[in-house]
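Okay, so here's the structure we're looking at.
One chain of protein is taken out of this complex; the other chains stay put.
Take a look at subunit A:
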Amino acid sequence: MSKKVIVLGEVRDGALRNVSFEAIAAAKKVSGDGEVVGVLIGDSVQDLGQELIQYGADRVVAVEHPHLKHYTSDGYGQAFMAVHDQEEPEAIVFGHTALGKDLSPKIAAKLQSGLVSDVTEIEGEGDDAVFIRPIYSGKAFEKVKINEGPVFFTVRPNNIEPLEQDAGRSGDVSTVSADIQNLRSVVKDVVTKATDGVDMSEAKVIVAGGRGVKGPEGFEPLKELADLLGGAIGASRGACDADYCDYSLQIGQTGKVVTPDLYIAAGISGAIQHLAGMSNSKVIVAINKDPEANIFKVADYGIVGDLFEVIPMMIEEIKQLKVNA
């Protein structure tokens, strides 16, 4: 049976996030040729509607209101439910981002529905779709199906291939008006900490440092390499506990779980908790002075050496490569 699916398009700094295009691809899979409707929420977002359509949405519904400038669960909850009540979908897809994680359980509770969070793969299509998601921070995976109610799930960034952008595709972008009121939380201030806006959960390349970076300044060469590769920096718990960096950079069983295309571990020994957070990365490079370090057991390529020698050499080598390319 074909399903109508609504997909939340997530906007950050005025642009759609990649995970939203991945969510549309996932929606197509479960829709069984049903309609895929993009949803945009914010103070001024409807101009982004065509882009969602170019990535596969059939049409887009936007909710705009001055109170939706910043995300709050109350504001976005009201806006999303206004679209939901108009569209009455059979399936819902969000990205598994800070926003998606915060909002999806609220909507699921309102709908008295199940919710499959953090999906990395969908097997089968339409009604037969089953969802694969990591448990124990990626130490294991479970396969689940939805027994009852709407098919509601969130997709982990970087795992489901988006459809190719089709600039020739167009569709209808409409608006729904909603009275956004009685917000019980108000965002007073936002301090941006992330380096250059590349978010770790969506980064294709992560350069992570451990105790081996020896101090906050030890992250500088790592940051330079990450910038060169258009990636983000991360850290092990050891580096965070030693105050070399902020806890928001921590990768592992406590901390973030990441699956970039390339993970470069510099001066990280590879405790089991850290491996849980990164060992499903596509390609892993380990740089460590200790040839016995655990990290080499999961690395595709390893260099036994001092990161303060190896990383600058890599930077030079990659710069050369870029010049010659």
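What to note about this one:
In the analysis below, a residue touches a chain if its C-beta (ideal position, glycine included) is under 8 Å from a C-beta of that chain, and two chains touch if they have at least 3 such contacts; residues count from 1.
The definition used in the following text is that contacts and distances are computed from a predicted model.
According to its UniProt record, the chain left out of view corresponds to "Electron transfer flavoprotein subunit beta" among "Electron transfer flavoprotein subunit beta", "ABC transporter substrate-binding protein", "Phosphoribosylformylglycinamidine synthase subunit PurQ" or "sn-glycerol-3-phosphate transport system permease protein UgpE". Of the candidate positions A:Lys106, A:Arg169 or A:Arg211, contact with the unshown chain belongs to A:Lys106.
The chain not shown here is touched by just one of A:Gly138, A:Gly210, A:Gly238 or A:Gly267, and that residue is A:Gly138. One chain of the complex is left out; on subunit A, the residues touching it are 70, 72-74, 97-99, 101-102, 104-106, 108-110, 112-118, 130, 133-149, 184-194, 199-201, 204-205, 229, 246-250, 253-255, 257, 261-262, 272-273, 276, 279-280, 282-285, 291, 296-305, 309-310, 313-314, 317-318, 321.
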